[in-house]
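A single protein chain has been omitted; all remaining protein chains appear in their positions.
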Amino acid sequence: MRGFGRHLAEKLAAAVVSFFVTLVIGFVIFSLMPADPVRTLTRGRPTSEAQLAQLRLQLGLDDPLWQRFLSFVGDTLRGELGYSWQFQQQVSTLVAERLGPTLLLMGTSAAISVALGLWLGMRSGWKQGSVFDRITSGASLTLWSVPTFWLGMILLVAFSIPGLLPAGGMSDPSLPGTDPLDVARHLVLPCLTMVLVIFAQYVTVMRSSIIDERGAAYLLTARAKGLADADVRRRHAAPNALLPSVTMIFMHLGTLVSGAITVEAVYSWPGLGYLTYQALKIPDLPLLQGTFIIFSASVIIMNLLADLAYRFLDPRVRAQ
Amino acid sequence: MRSLLWGAGVLAAFALLALTAPLYIGDADLNVVKVTGPQLSPPVAGYPLGTDQAGRSVLLLVIWGARESLAIGLIATALTVVLGSAVGLLAGHYQGALGKALMHVTDWFIALPSLPLAISLSAVLGQGAASITVAIAVTSWTATARLVRAQTLAVEARPFIERARVLGAGNTQVMLRHVLPNVLPLILVSSTLTVASAILSEATLTFLGLGDPTSVTWGSMLQAAFSGGAVTAGAWWYLLPPGVAILIVVLGFTLTGRAVEHLLDPRRAAHA
Partner (left out) sequence: MLEVRDLNVSYGPAQAVRGVSFELDRGQTLGIAGESGCGKSTMALSLLRLLPDTARVAGRVLFEGEDLLTARWARLRAVRWNAASVVFQGAMSALNPVRTVGDQICEPILLHERVNAKAARRRTAELLDAVGVPARRAGDYPHEFSGGQRQRIMIAMALACRPDLIIADEPTTALDVMVQAQILRLLGDLVRESGIGVIMISHDLAVLAQMCERLAVMYAGRIVETGPARELIDDPRHPYTRALARAFPTIGDPASRLAPEGLPGDPPRIADLGDGCAFAPRCVSAEAACRTRTMELWPSGQGRAAACVRVLEGEAS
């Protein structure tokens, strides 16, 4: 286990460096690139020159670069992500509010997509070239080629116009309190949209994994023992094929983030993605910066978990 | 190769439509002030795909939108490929400090979530096609860089590179005259797939409001449909065509890319 501890330390260090780079890039984009951040911030609001000057002072925009960067890093690590003029609230407050719904949507979608994708990928790869395989592969390819938000809109038109499912939001405002069943009804369409777009990735990953395993010698041993084909697939091929998939699954989870933004926008699902969409209107730079950092951090965490999970699951690697 | 023919055929058809569009689509069809069609009408005579909120023919909009959507996709891809190939070539050739540094940079960029990065860049650069194009390039170059680097390493391991160096070829010469031609087929394949994702990205970014509000692209049509209430009005004729167009073109590029990849696979040559 000592080796594991050292590996963990290495990976954590790498993650920290990654996060630091994220902060640098965030700083470059949001503090350095805008020609006049103060003007962008207050776009749409009538502000006098004196107020602009005061803002500039307040935000330390005339300070030397390195000082601005350090205070930015310091603030971020303390959890102070800036102030949103659009919402008149601290960015961190907004993020905290919207985190829950996003986790709910992403969590459910991810779980369903992974389960569905892995199962379909396993069956398709096992019988490569079969009708099942071709249909699954064709569907995966088509769904990948479709813009997520468009699929969302189509589903909205198809299901909410006839009144089958709600048209957006997370819950019915007319209901007192939060009814889990009501939330569940609102969850159906956004979740379905996400699943349809992302399950394809898992199908592809698992399918090629199984195809790689199919020629393995131990499968011949399993068959020679008299096991039925389905058992050979389930008990021998699948566990081995899953291993390389695990890493990919976690890494793809990081890309779920992109889906979150578009799906939440279409369905007005009150999560981080919708917050980002709203931030684009002005554009609300501090808010955008805040969400950018949060999204990046989540991807870094996911990649870290991916690596750790793989090491934990593969007995060959575990021993080291 | 059926998929190659299908993919290439579809792309050729769209390219043709896009290029010849100015011949039969004019200001009268596109200018919201000048059009005379019924507003947000389902398909009727004269408007086979219905009209938008301003009364413009959806069919003509889709064809006209192809021009800018494809243009942005192709230009963004060109930027991506040039940037990615340059980084990949350099990283593969100079394996010392420079190469390692470049690989680190590439890895850092890969770790960044692409849509938030693209959104941030676009928002800061201001609305418009140019910022979208730049944003797409910045988020897509890493895949090409990795591919080119791996191929550069493979090519440079071959003996003929050694011979070229002995004969006195300098670094630039080796890279440009020996490595690059061998890497080009791979870049070609990767480009077709990059265009596919660039078109999807353009649509997404425009939909989110980062595009030029006055120009017509498939993404902008969908954005107009969304924010103009076409969804609540159930105007499926306005929603379907741009999305289907995107779907077909992306499939076209993807299938073509995969088919070319299959054709270039050296293992196939061995079987022949």
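By letter and in written order, the chains are A and B; residue numbering begins at 1 in each of them.
The criterion applied here is as follows: contacts are C-beta pairs under 8 Å (C-beta built on N, C-alpha and C of every residue); 3 or more make two chains touch, one makes a residue touch a chain.
From a predicted model like this one, the values you see are computed outputs, not experimental measurements.
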Chains in view touching the one left out: A
Selected residue (touches chain absent from view) among A:A158, A:L227 or A:L308: A:L227
Residue numbers in chain A that touch the chain omitted from display: 216-218, 220-228, 236, 239-240, 243, 314-316, 319
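Keep this in mind: only the chains that are shown with their structure count from here on.
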Interchain centroid distance [CA atoms averaged], chain A/chain B, Å: 22
Residue ranges of chain B in contact with chain A within the complex: 108, 111-117, 119-121, 123-125, 196, 200, 203-204, 207-210, 219, 222, 225-226, 231-232, 234, 236, 239-240, 242-243, 246-247, 250-251, 254
Interfacial residue positions of chain A with respect to chain B in the complex: 18, 21-22, 25-26, 29-30, 33-34, 141-142, 145-151, 153-154, 156-157, 161, 167, 254-255, 257-258, 261-262, 265-266, 276-277, 279-281, 283, 285, 288-289, 291-292, 295-296, 298-300, 303
